[in-house]
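Of the protein chains in this complex, all but one are displayed in their positions.
In order of appearance the chains are A and B, and numbering begins at 1 in each one.
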Amino acid sequence: MGKIFAIAKLSVLELFRKKDVYVAIVLALVAIVPLAVVNAFGIEGAVRYIREVALLLVWGFSVIICVTTSARQIPNETQRKTILPLLAKPVSRAQIALGKTLGSIIASWGALAMFYGCYIVIAGLKSGIWIEPVLLQSVILHACFAALACSMTVCGSLALTPSANITACLLIIAGGLLFGDHLPDLINKAPGLFRPPLIGLEYVLPRFELFDLRARVIHSHAPVPAGVFLFILLYGAAYSAVFMGLAAGLFKRKQY
Amino acid sequence: MIRWIFILLWLGTLAGGQRLVTIRRRQTVGGGDVITRIFGESRALISARMLHKADRYFHGGVMLDNCDYLHGHAHHHEHTDDCGHGVDVDDEALARPAATGDDHYAGAGWYRRLILNTRPAGHTHLSTVREVKELLPWFRLATRLDPHNVQGYDVGAYWLAEKVNAPAKALALIDEGITHNPEAFELALTKGELLMETDPAAADSALAAAEKKWLAARKKFEEGEAYPPHLSPPEFALMERIQVYRAKCMLDLGRREQAIAFFQRALAVSDNKTALQERIRELSSQTNGWAPPPSDH
Partner (left out) sequence: MTQAVVCHHLSFTYPNGHQGLHDLSLSIEQGEIFGFLGPNGAGKTTTIKLLLGLMKPTAGDLLVLGGKPAEPKTRAAIGYLPEVANYYDFLTIGELLSFYGALCGMSRQKINDRTMELAQLTGLETRLKTPLRQFSKGMLQRAGLCQALLHDPALLILDEPMTGLDPIARSQMRGILENLRKDGKTIFFSSHELSEAEIMCDRVGVLCDGGLRWHGPTRDMAGDGSENLERKFLKIISEGK
């Protein structure tokens, strides 16, 4: 595990030292702070719109950070030729793939922690409510989503070119989050010929929208039942494990 | 690479917006502002989404297609509290699409159960002043994005006046809407409605303008001329409402004969004549003479 964590630590250091994440946070703050200060029609008291906009930005930027960070983990090693001394060390390909995935997951979690920190401060100052149980659930499921997105992207980076991988992963994740819950409906309405591929998509692709509790947080609904919450966490963990296994297998077959 | 992806997505959205919005737009006040330059024609679509968002907020985050309470007010229709699907819907009931009217989630059982549990459930309406304020930003955004979103002005003004107790701000919003949409008789109607309690004379003046705009719209409509789709169709029910409101203003101003005349006009376009006939009879029995209604159009 020590070797996996050493590789993971390197990925985290890279994300924070290259400062991409700070740019994202500044951009998010530039969008949210003016909204939080201005009141519609000069009437104070609206809070939910701030939660809505802030959470939308948190999710948007987290998707971008997860995908772009994970997508460049292994291809960057190849591109800058650091892969050769790395592979020459007494470390297995599986350990490298797991370390790179874990690194991008921890880096994304670090970015998420910073984003949610800003969110809690802004929404808290506006509403006077700081942390609700449903927000905690939402953050945990978001972290699980980030792990799944990173694992999928690292796996994709071993099968596709970086640009194709980023495009595919962004489309799959954004498509899932925006339209995922309409997929069953789409299948019901699709003509016969289109049904099998759509049903295939429904069962093969991870259901990213399950991890999104934004609507419950925005409207201060009760937390999700514990059983459902745990099931979604396990679902995310299982999918992440599958992608990590696939990544290790694909990396093992690569020749440098 | 990422930059190119987003540029492509952005261009796609704008192009889609251009194709989807078939509304024939007029040159407007502020038409060359920053919002127009950024969003182009797609702003009408986004503006409509903002109103949907307000609807969703009103229902505590639940999207209920058959509960048009929010927009019902805009069209001055009556609303039943349960929208036909029960006020307190428990999770089990929500899991049955037929019970809720929400049939988006007709997928596999396990997925259905999970997704329903992660989305806001139950049917509530925001009711307190504090809660209703949550809708306001979406009306402001909707009207800023598309100054022709007549419904945005109309519904926004209703909530400002009736639920947030800010009639002055409601009037200001309606005036802004009238400036951008001088043909919209429903905005003049709402303005008259807002002024009725405090200033019957001003209300009558606004309602007279509404009547004039309705007649002009009706003429265009009947002659088959191009009619701007962002305006409500000039239905007789709305003309009836204008006349009834004008009658009420006259009564508040102590002009009973003129009030009767407006009720008569309402009767001419009404589907439900009994109540109006009763009201006219009642007023006629109280008055000694009869005077013609003021000719303002």
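Everything that follows uses one rule, which is that contacts are C-beta pairs under 8 Å (C-beta built on N, C-alpha and C of every residue); 3 or more make two chains touch, one makes a residue touch a chain.
Bear in mind the structure is a predicted one, so any value in this text is a computation, not a measurement.
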Touching partners, among the displayed chains, of the absent chain: A
Contacting the left-out chain in the complete assembly, out of A:39, A:92 or A:163: A:92
Residues in chain A touching the chain absent from view: 2-3, 5-7, 9-10, 13-14, 17-18, 80-82, 84-92, 255-256
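Quick note on the criterion: only the chains that are shown with their structure count from here on.
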Chain centre separation (chain A, chain B; CA means) in Å: 39
Touching residues on chain A, where the partner in the complex is chain B: 40-49, 52, 64, 68, 162-163, 166-167, 170, 181-185, 187-188, 202, 207, 209-210, 212-213, 215-216, 218-219, 221, 224-225, 228, 231-232
In the complex, chain B residues that touch chain A: 1-2, 5, 53, 57, 60-61, 103-108, 111-115, 117-121, 130, 133-134, 136-141, 160, 164, 166, 169, 173
